[in-house]
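Left out: one protein chain. Kept in place: all the others.
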Amino acid sequence: MRSFSGMSRSLATAVVVAGGVLCSALVMPTARAAEPISIGVIAPESHVLGKSIFNAAELAADEINKAGGINGRMLELHKYNNNFSAADSSRAFQRAVQQDGVVAMMGIFTSEVALAMMPWASRLQTPLLVTGAASSEIPAGVKANPERYKYVFHSYVNSAILAQESCIVANATLTQSDKFKGFNRAVIFSEDAAWTKPVDESYLKCLPKVGIKVVDHIRFSPDTTDFTPIYSRIKKADANVIMAAVAHVGVKPVIQWKQQEVPALFTGINGQAGSSKFWAATNGATEGVITGTPGLNGAPLTDKTPAFFKAYTKRFDIGEPAYDAYTTYDAMYALKDALVRSDGGGDADKLVKALEKTDFTGVLGRVAFHGTGDDYAHEVIFNQDPTKGQSFVAFQWQDGKQVIIWPEKLAKGKIRLPAFVSQSQK
Amino acid sequence: MNRTWFDWRTGVVVLAFAATACLPWFVSGYWLGVLTISSYVAVYAMAWDLLFGYGGEVNFGPTFLIGLGAYGAGMSNTFLGWPVWVSIPVGTLAAVIGGLALVGPALRLKGPYFGLVTLVAVLLLSQVINMFAGYTGGEIGLALRDILTISSTGNFYYAFGLMTITALVLRILVRSPLGLILEASGQDTTATEALGFSVTKFKILAFVISAFFSGLAGAMTVFYFGTASPGTVVAVAVTIQIIIATIIGGRRSIIGSILGAVFLIVAGEFLRPVGQLSSTLVAVLALLVLVFAPNGFISVFGARRERKA
Amino acid sequence: MTILDISKISKRFGGLQAVDQISFSVAEGEVVGLIGPNGSGKSTTLSLIMGVVRPDTGSIKFQGHEIAGHATHAIAKRGMAMVFQHSRPLHRQTVLENIKLALLPDTIFQLFTGRQIEEQARNAARRVGLEDVLDQRPDSLPFADLRRLELAKALAADPAILLLDEPFAGLAPSETREFSELIVSMRDAGQAIVLVDHNVKAVSGLVDRIVAMDAGQKIAEGTPEQVTSDEKVREVYFGKSLDTVEKTRERKHRVGEHRLLDVNIESVHYGRAEALRNIQLHVEEGEFVSVVGLNGSGKTTLFNSLLGFVAYQGDIQWDGQSLRGKKPADIATGGIALCPETRELFTHMSVLENLELGGHALDNADRRAQVDRIFELFPRLRERAKQSAFTLSGGEQQMLTIGRALMQKPRLLLLDEPTLGLAPLVIENISDALDKLQQDSGLTVLLAEQNLTFAVQHSNRIYLIETGSLQWNGAADRFSEEVGADIL
Partner (left out) sequence: MNLIIEILISTFIIGAIYALGAAGLTIIFGVSGILNLAHGAIVVVASLVAWYCALQLNMGIYLGGLVGIAAAILTTYVLYFTVVIPLSRSRQLASEELPVFLFVSTLLFALILQGLLEWFFGATPVSTPAMIDGVVHIAGVTVPLNSLLIGVVAWAVIGALWLFISHTRMGKAMLAASMSPKGLAIVGYDIGRIHFLVWGLYGLLAGIAGVLLASFIGASSNVAINLTATSFTIVVLGGLGNVLGSLAAAYILGFLGTVTAFLISPSLREVPGLLLLIVVLYARPQGLFGRH
């Protein structure tokens, strides 16, 4: 045992040293020379959807800088990995604003994180553009408290709209078609998550309207690993359409759907199936799966889409851009326009005002935000017509490719039934 | 105990606290934010250490208590519209009730078995949160109507104040006769009973106090964040953070818990530029401390050493 | 006046009747010793009195109040205190604080201690001789002082009666003497005490009365003289009376000239407790040597040192080579087979599997032959070959333990308490088997026994061990006259 004085001395030294290190770290310069404009991007780096957010932002920033930046000032991107954690994100947001001096933050595809960051946007008085999460709570929050949440913009449509569009797709491709009109008995198949609640409501309302009967409604935990009981129920209900609302899960239900040869068409919203890597991830089990998404393998929604698609796939080796790459890319340009119009975004309120006035044509269609008085406050305006708002396509996996089946204008093919689905049709 | 030495150490600690209290004049809001979170985690860690280090209870569910405090407060604010200063006591009360519910199993079950019960309690709590998503916000969480304050200095002082009060109260407690009895019963229940102490009473006290501070800190945390979500106050990851903070700081030491919490959070921020692997690196550091200096920073600094019994 | 009156208390643990209708009483100022071999139920009896374990039936009256089934802390508050065999002090508090602990009121509403408690604690420390180390931490105290600390805690609140569980365990002889004096001084001060120990000799000078137990039952009660000369007590401890030992068992085997084992242990420590000191002992090839002594005297520790399970100061030579630092497995492979007191059978495996594991190093044919030999030696094992070891009776388990050790084809067989808890007939069986072994193969055996009869019957030479030190050694036939009468 050491002597008391020795101990106290070593402890004191330790505390002093630790304190010194801490202080020197804490008083690092907070504001840098104002030449470049800093923008923060936040997402989980380990996830495909996170990577595509970072990539799209990087791509857009480079393009903008190459084109002369914001009135001559360059954009500087700061990337923050949040590990899916809300607490981590709020810390990163503070660092971004108070340490790295960003004028706006964008990214995020998980609703928990998006919701947790909203209060911080108002506290840090920094615009936040949510580009990947679909929860309708985001615009609802802005509408309920526009004064506080005016900094929050949602540059991706909310899940209720996604559901509506899926109904429209089902109507157009199934009930309106002679060949597939027998596909009119649907099961709603949703992961138990907040974003699917409005989806379910929407499905329940719109499916009967388009002549599809809802024969069962299944919500399951996102932790579900074995889908046998669920598929057994679907078979029993004698359904031939699965109207899905899945994003946290994706690979597992699709693989088991194929393995167990569930005789129902897999359609609706399947977040992960939108990724070009989904074929490999499911080892091809996704053959025949239909899903809707805002943008897809460069489908020329606008004249800017193909160029973006080409630049993205050329630059990054992670495959084709996922949906949130399109939305993030558009959000970057929305931000750029607003920065130009608000003198570099030094004043956050001015920047918000400028963002509210956004109106240009992006890669998913026209980009403009709803006013705070609208139902979908500060959300990007949606319209089936790309010249009027963010748009939507539906595709089916066929032979390893995502083949667009809707809207007709862009369609590259027709629905093909997997063998085990068509067999069941008399 | 050697009194002069004791005072020396206390002096250093008091100075460190005073210096920290002056930080808002020197550092950016961001570092205040980091220290705010560190302070809340430090309170969780101290409250957990009261049960584990002093009371000998292997509690793997600190987030059961924290979560009750957080959601109790959050739901009173959002659904009942109660103001912050009413909601926080409500959440704290919910946590204390939860703490009392753990006393039964704690008295009946030993070591790891009790640990399992607490772990299951956390899992059930998160199931309940998901099942009643209409009231709890489910997995995406609950947006609160109010927050403590938007000022980062204000938030820092709330958190740092709570941490200081907790540290003071717990320090008085563990150095008092109560602390002595609690530690003795954690070490050997039978022998303590044989000295004439009804251990049950002291266990209840320990759980109530631990739950009180856990719940209070949980409630204040959600009013700091502005949201309550399972990922921030219930998830196993939070439990792991608390346990690791306590152990690498030095269990059975109030200052140790604080050092551990600050280290974990600050190290995470320092390593942020490393990118994706930063949290893994923190875990590696923590594991190294755990394996090679299981008594934590406090023992490395030479303040205390315990021998193998 | 009687302060503690115990009548017909019983306690059953699963299939074991640990305490069976025990009755005795303690008068004010009286010191009662509760003795019995290991597993006789004496410690359980103490736990029943203290309320640590609830009695199934029976009554315990303490100062006129029925306390059977009451909570421990309630009993403690009535004025009973207990010193446990294994209790640990608070390591981060000083000795004084540890003693203060015992004096604190049982309330959650007290944050500060008064002067008076400090005074009382200092007094208690003075009574046990700890006044010079009050500000030290338990870590820095020698083992005996830790025992004193426990005693001080128990004494601090002036209990009406003090229960002591094996107070001398782990103490060196000089410390034992000091401790005995301490107990005598407490007795002189009028303190009522119940003292549990298996060492009759250690307690007989301290107590007014002895209650002897075996297999949960009381077998004798009276003054120390009465109890030590009681036939039944002696038999429980040492087997049949030494005088009746048949000295007829002829030892035909030849004692070789080759020194197989040469032990020179300076000391063995468990934590700070010294378990063995200055053990010099040797075994010649072909010899049968016994180490006798009471439970807790260090026999098992000696065997554990031989096999390398515990660290020791000194050296052990096996066949001319040092065993220091070798792993148990290497020592076992080198030709020493141990039959531990706890048997260490593979309980959920069959008899045959147990034997086969013992002979794992042999080739298949050899192993089969050796199994056959063991079945011949213990025919009961052949009948039970397919049964799980835990279904065997105690005697059969002992046979299996010996059988498994013999499967190793050892040059030296270490037997630790092979007769413990066995019926006379079974002991006879094992005796016969050992005789046969010696005659047939000239096996060298080192036996640790409490049962003197058994040891004397078989041995060439005997070592007597008491509280960790060798007290006597010599030829077996001299044991009875030189030591025999003195041992209890």
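Read from first to last, the chains carry the letters A, B and C; within each, the first residue is number 1.
Here is the rule we go by: a contact is a pair of C-beta atoms (placed from the backbone, for glycine too) under 8 Å apart; a residue touches a chain by one contact, two chains touch by 3 or more.
All of these numbers come straight from a predicted model, not from anything done at the bench.
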**Message:** If I'm reading the header right, one chain is hidden. Which shown chains does it touch across the whole complex?
**Reply:** A, B, C
**Complete:** Given C:H258, C:K327 or C:R368, the correct residue touching the omitted chain is C:K327
**Asked** Looking at C:L345, C:V371, C:L412 or C:I465, which makes contact with the chain not pictured?
**Response** C:L345
**Request:** Check each of A:Q176, A:T228 or A:Q384 against the chain that is not shown and name the one that touches it.
**Result:** A:T228
**Per the touch definition above, residue among B:T20, B:N77, B:S214 or B:S279 touching the missing chain** = B:S279
**Message:** Just checking the interface: what residues of chain C touch the absent partner chain?
**Reply:** 307, 309, 327-330, 332-333, 337-338, 340, 342-349, 353, 356-358, 360-361, 404-405, 407-408
**Prompt:** Touching the missing chain, which residues of chain B?
**Reply:** 52, 58, 105, 108-113, 115-117, 120, 123-124, 127, 131, 236, 240, 243-244, 247, 276-277, 279-280, 283-284, 286-287, 290-295, 299, 306, 308-309
**Fill in**
Where chain A meets the chain that is not shown, the residues are 44, 46-48, 192, 218-221, 223-230, 232-233, 235, 249-252, 255-256, 259-261, 272, 277, 280-284
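Operating definition for what follows: only the chains that are shown with their structure count from here on.
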**Message:** Testing understanding: with touching defined as stated, what is the shape of the graph linking the protein chains, line, ring, star, complete or other?
**Reply:** line
**Chain closest to the middle, measuring from C-alpha centroids that were averaged per chain** = B
**Item:** Highest-count interface - the chain pair sharing the most C-beta contacts
**Value:** A-B
**Item:** Interchain centroid distance [CA atoms averaged], chain A/chain B, Å
**Value:** 35
**Complete:** Multi-partner residues in chain C (2 or more other chains touched) are 139
**Asked** Among the residues of chain A, which ones contact at least 2 other chains?
**Response** 1
**Fill in**
Counting only contacts in the complex, chain B reaches chain A at residues 2, 4-5, 8-9, 12-13, 16, 19, 23, 26-31, 33-34, 37, 130, 133, 137-141, 143-144, 147, 150, 152, 225-227, 229-232, 237, 259, 266, 268-270, 272, 275-276, 278-279, 297, 300-303, 305
**Contacting residues of chain A [partner chain B, same complex]** = 1-2, 4-8, 10-12, 14-15, 18-19, 22-23, 25-28, 30, 45-46, 80-81, 83-88, 90-92, 94-95, 97-99, 110-112, 114-116, 118-120, 122-123, 135, 137, 141, 192-195, 197, 221-222
**Message:** Show me the residue ranges of chain C that touch chain B in the complex, using the header's touch definition.
**Reply:** 50-52, 71-74, 76-77, 81-82, 84, 87-88, 90-94, 97, 100-102, 104-106, 108, 110-113, 135, 139, 153, 157, 271
